[in-house]
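Only one protein chain is missing; all other protein chains are in place.
Labels for the chains are A, B and C, by order of writing; each one numbers its residues from 1.
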Amino acid sequence: MGNTKYSFKNDYSELAHADIIDEIVKADSLQYEGYGDDVYCLRAAEMIKAQIQREDADIHFVTGGTQANLLAISSFLRPHESVIAVATGHIAVHETGAIESTGHKVNTIAGKNGKVTVSDIQQVLDTHTDEHMVKPRLVFVSNSTEVGTVYTKAELTAISNFCKSHDLLLYLDGARLGVALTSAHNDLTLPDLAALTDAFYIGGTKNGAMLGEAIVILNPALKSDFRFFIKQKGALLAKGSLIGIQFCRLFQGGLYFDLASHANQMAEKLADGIARLGYAFLAPCETNQIFPILPDRVIAELQKKYDFYRWSRVDTQNSAARLVTSWATEETAVDAFLGDLDENSHSQ
Amino acid sequence: MGNTKYSFKNDYSELAHADIIDEIVKADSLQYEGYGDDVYCLRAAEMIKAQIQREDADIHFVTGGTQANLLAISSFLRPHESVIAVATGHIAVHETGAIESTGHKVNTIAGKNGKVTVSDIQQVLDTHTDEHMVKPRLVFVSNSTEVGTVYTKAELTAISNFCKSHDLLLYLDGARLGVALTSAHNDLTLPDLAALTDAFYIGGTKNGAMLGEAIVILNPALKSDFRFFIKQKGALLAKGSLIGIQFCRLFQGGLYFDLASHANQMAEKLADGIARLGYAFLAPCETNQIFPILPDRVIAELQKKYDFYRWSRVDTQNSAARLVTSWATEETAVDAFLGDLDENSHSQ
Amino acid sequence: MGNTKYSFKNDYSELAHADIIDEIVKADSLQYEGYGDDVYCLRAAEMIKAQIQREDADIHFVTGGTQANLLAISSFLRPHESVIAVATGHIAVHETGAIESTGHKVNTIAGKNGKVTVSDIQQVLDTHTDEHMVKPRLVFVSNSTEVGTVYTKAELTAISNFCKSHDLLLYLDGARLGVALTSAHNDLTLPDLAALTDAFYIGGTKNGAMLGEAIVILNPALKSDFRFFIKQKGALLAKGSLIGIQFCRLFQGGLYFDLASHANQMAEKLADGIARLGYAFLAPCETNQIFPILPDRVIAELQKKYDFYRWSRVDTQNSAARLVTSWATEETAVDAFLGDLDENSHSQ
Partner (left out) sequence: MGNTKYSFKNDYSELAHADIIDEIVKADSLQYEGYGDDVYCLRAAEMIKAQIQREDADIHFVTGGTQANLLAISSFLRPHESVIAVATGHIAVHETGAIESTGHKVNTIAGKNGKVTVSDIQQVLDTHTDEHMVKPRLVFVSNSTEVGTVYTKAELTAISNFCKSHDLLLYLDGARLGVALTSAHNDLTLPDLAALTDAFYIGGTKNGAMLGEAIVILNPALKSDFRFFIKQKGALLAKGSLIGIQFCRLFQGGLYFDLASHANQMAEKLADGIARLGYAFLAPCETNQIFPILPDRVIAELQKKYDFYRWSRVDTQNSAARLVTSWATEETAVDAFLGDLDENSHSQ
């Protein structure tokens, strides 16, 4: 029933890591409280608080990233307040106007390598000065970003400090937080994130879980009544334990980091191999998404055997492709892809 | 890790029926398309179309009932249009204003035994006559209802005919459709529902699935761009196959109906036993939710061993309890409950 | 160009009191700041603060009552919070779902003579207990009410005290505040209102102005950024001075109260005359809206000469009519109406 071509299209092609499935099978014989009040959700929340070293955090489990973003933002902001995000940001392009659907404008900025900079934020503040304009109130960052890059501790600290001194909230979309924190280019930790942001979420769907994201709220002013929002937006699972079970497993024995590390290693191998063949990249290769610039002819040949996106046109004969690896990516598939790329690069 | 008391609190205490878990385990080795474009979702949609005998229907899978309701209603209505629902209706009370959150008023009516009547609808139309009031546009019914009753074919046909002749849409919330269609009091079929409504949903969560509801859109005018709404409201699962797999299994070999029948049989046994002990009920016992009226003292005793809701006060010494059975309810638990009720009824 | 029949249909049939028109004519030769920052708006705000004896109040001028209500409520509440209002309340019926359009549910209660009671509020609180339901947060009252009655100081104080002790906001719709405060049945003052509510508005449109309502915010927690809401909802007039000029005139020399008193006197004369003819009323006659119960035949005859609403059917042969007087109602018209009623009552 599965795909016929090997897929480097995304990091959610496989259902779930076998250990997670096992955990669900094991849990399926008892009765649990509904709506996330079960023992698994409670335990998973405790495990996450330990990981981030913040006993005071509020943890909520939801099914997906767009849902996490719209819940957090619509709960944190008043109707006239806006979000600042890079123009390539997921909420700015790929969430079908989910944020605007809750009434909030997204002020887009250019950014650099997919990352927000302090000067970008300053520019938005400079041009929003009175009640004829929205009031910028929350800075949205993703780690890793839409182009696979990661924030350094210095970069995120600068943004965090700027936000604190300008009455702005800092929210981090961690759909791909696993690969960010296990990137060779990373120097941030989960406790750092908890210290630098007002809220963030830890993505499960793209790192081995069937579904599930853990929203972490640090700022006490943002905590009240969050479950009302989860219910109102249709995001409160009757069988919340389904997500709790998975997060318990992910944070037991470091599975979460192991899975992400594997994705990064496969991406690194892929990137190294491609670079050795002489190709350049659209953005630095730092996590499990890489963007090699390849001749259109080569892309067409490779797409006969592999699923992946042609990302953007570079010139009349070359485009950037997007290749994504995951916890499930097989090394043999990487080798095969590199072999096919090598072969197609030489033939004419 | 599970509950310590046996629960008659709801029909979503257990994670999923073993056959469904098995199906997920079997599927977990391949790659699938994302966002519900996988082979399982496509096959499940075909199976549902066959069940309702409507090849032209659009089928969409989402994670829960509140989500299904808010997606359908916000997609079907223009901003000034309202929903008509009974005052006890799930959208009127127990969805944290999800419908209003999308901008639409819910006009509540009294109803009868939890069911909408034509005269109720007529009354709303009579009092909404111009642009100073909302424009009633969609009638919301649940089958089974919030008090466990079911619509007869005659009742639903009358509502459907009235809607058609008054330019009203008819939408049916089928969170508990399984127990409705397998009730001893039912004479409706899935093809009937498809013929009588503009859209409805088939609930999986409360009938053996981990999560999942199948939205069925019949009216061609309501079909366009529905996936934009699913994405915008944060309801598009990256790994949509998770729900597709479950619905494939539910509609294979009649499992969906078998599970619901079991729930009804357990409820009937419970209701018969309670009635034999001389107790009355708040509403007719027609599906898996029953509402016996019991002395407060007896309720307090029973709640030491069983989880269930005290539903509403009847007089100074008696209250209605809500007892819910499910596909997973054990007959021994029913027997035990009846035995304990008998014992507590005699003791003083 | 005007109506051909004399109208008792509402209190906004005439454009504006002559003194107000004069004031506008006088002002029309100079340049003013835009958006309500002009000298008239500033002066009118000071005059209102003096009237309510609250220098700390925030005053905002908008064009109409529905606008005032939706601005206040959408600014004061978070998305999951609801409004409590009587079922006959303007926001519950006659504002086309304006409140729901901003995302908030209106919890309706029965009330008594159009007025909210503490026990009504308590009942809503009792049935809204967790995150599966909206969170009631603001009590909406109108003075005078939709059926022309007024709150006594004791009644409003009881509601205010209850709200304070239950973390509820109290908001008063003063579309017809003039006739309420000058009613023979009134014992409330503007300073009382300022002390008892969190916010209210003083209606100009129905008391002699072309257009204009003055929103008064007392609770400091509700003040911030209100002008963002006014702009965002399309309610910020470029030429805000138009409303400022009118409120300056209304609160100069007590014109506001004089106009309202006239409306009440005309209503009282009308009510007394009707009562003398032996007719009963649907609700107590306390301000400028009265609801005599008349034979349908008589209503039909009177409607040939006068404009007014048939309000509701009382029995097969009698209906309640709604007669509204205003600052502009001519005593000769009242006399003529009573004469015609007398004549039609005797003829058969």
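As a convention for this text, a contact is a pair of C-beta atoms (placed from the backbone, for glycine too) under 8 Å apart; a residue touches a chain by one contact, two chains touch by 3 or more.
Please read all numbers here as calculations on a predicted model, not as lab measurements.
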For the chain not shown, which residue from C:E33, C:D56, C:D130 or C:D272 touches it across the whole complex?
C:E33
The listed residue (C:R78, C:K231, C:K269 or C:R297) that touches the chain absent from the view is C:K231
Residue of A:E33, A:D58 or A:E95 touching the missing chain in the full complex:
A:E95
Thinking of the whole complex, not just what is shown, which of C:V141, C:M210 or C:L341 touches the missing chain?
C:M210
Absent-chain interface as seen on chain B, which is shown
74-75, 78-80, 102-103, 131-132, 134-135, 225, 227-232, 236
Tell me, which residues in chain A touch the chain that this view leaves out?
79-80, 82, 93-97, 100-106, 127, 131-134
For chain C, which residues touch the unseen chain?
1-3, 6-7, 9-10, 12-16, 18, 21, 24-25, 27-34, 39-40, 63-71, 95-98, 101, 205-206, 210-211, 228, 231-239, 241-242, 328
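Definition applied: only the chains that are shown with their structure count from here on.
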The distance between the C-alpha centres of chain A and chain C, rounded to whole Å, is 51
Identify all positions of chain C at which a residue touches two or more other chains, and write them in rising order.
79-80, 102-103, 131-132, 134
